[in-house]
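Just one protein chain is left out here, and the rest sit where they should.
== subunit A ==
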Amino acid sequence: MKGNEAMAEAAIQAGCRHFFGYPITPQTELSAYMAKKMPKIGGTFLQAESEIAAINMVLGAASAGVRAMTSSSSPGISLKSEGVSYIAGSDLPCVLINVQRGGPGLGGIQPSQADYWQATKALGHGDYQLLVFAPSTVQEMVSLIFKAFDKADEYRMPAMILADGMLGQMMEPVEFPEKAEVAKVEKPWATNGHQGKRAHNVVNSLYLQAPELEKHVVERFKRYDIVKANEVMVENYKMEDAEVAVVTYGATSRIVKSAVNSARALGIKVGCIRPITLWPFPEKEIAAAADKVQKFLCVEMSMGQMVEDVRLAVNGKKPVEFFGRTGGVIPTPAEVLEQIKKLAGK
């Protein structure tokens, strides 16, 4: 399946019956799949008049307790940012998909990873975080969509799949679970009609008194601490005896692994650390690696964004170098190999 279609199908199998979108390259096949499939299964596909409308429809659907999703690509995600902040401020679960393309501005339509900061630090105003999952294969796109819905429900917070154009557009074989296991999360807070049996539920992000708002934000950050303690996902590739660690995520990790294999063939002890959750970031795992390896290299399709989190985690113990291509240019395995050779002094 194509990455974009696989994510759409996974969302449906995860119980999502409400999708609100607006077309944008290189994400459009996802919306197109939803448009075709949702009416056949009694779901709602709605092409909104804008990204801003779509995200606010997600807010409404999520308030009613259903699994809701929207998807877009970089400039469209920027437009959705206000709504995402409102969703986070209302403690609502939902899934957002960003199939990244080059930026800033209208940028380009080729793959990019330049929205790392946006996803992990600042998708909208206010004190809040998103769960951010970064798949590197079409199969992983599927498993992380299931996880994103489950974890969003569990922690009552928005979850994002941070993909890129390459993953969205590529074809790979993919297996779906025979019977999808979907976590059943009770949502007693949902505004789905009290039918005279309970008090009104209120979904809101406005608090009239500053101490009241502070109390809610502090409570939310206590939840974030639980997320940080329990939900970090990371892959170590050939790290057992590695002297150089290449930190990378998403589609770029496929290129890096190819370069790591070539470097290993040349006798260079190099491995790869791949954060699968970008928030929560695998700080402890990278800090632990800093006690073992001599050098770090961070490879991204950007001017260097995740590298800042890597440097924070390494905390000055070892040098952290960066290599990246940007604007929609994809680094090649040969370019990454050159960087590894340089670091290894070969």
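Note that in this section a contact is a pair of C-beta atoms (placed from the backbone, for glycine too) under 8 Å apart; a residue touches a chain by one contact, two chains touch by 3 or more; residues count from 1.
The rule is short, and it goes like this: contacts and distances are computed from a predicted model.
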| item | value |
| --- | --- |
| Listed names "CobQ/CobB/MinD/ParA nucleotide binding domain-containing protein", "propane 2-monooxygenase", "ABC transporter permease subunit" or "SpoVR family protein", matching UniProt entry of the absent chain | "CobQ/CobB/MinD/ParA nucleotide binding domain-containing protein" |
| Residue of A:G21, A:G107, A:G250 or A:G324 in touch with the missing chain, whole complex considered | A:G107 |
| Which residue of A:S90, A:Q169 or A:Q339 touches the chain not shown here | A:Q169 |
| Contact residue for the chain not shown (choose from A:G15, A:G43, A:G60 or A:P333) | A:P333 |
| Hidden partner interface residues of subunit A, rising order | 1-2, 5-6, 9, 25-26, 29, 32, 102, 107-110, 165-166, 169-174, 254-255, 257-258, 328, 330, 332-333 |
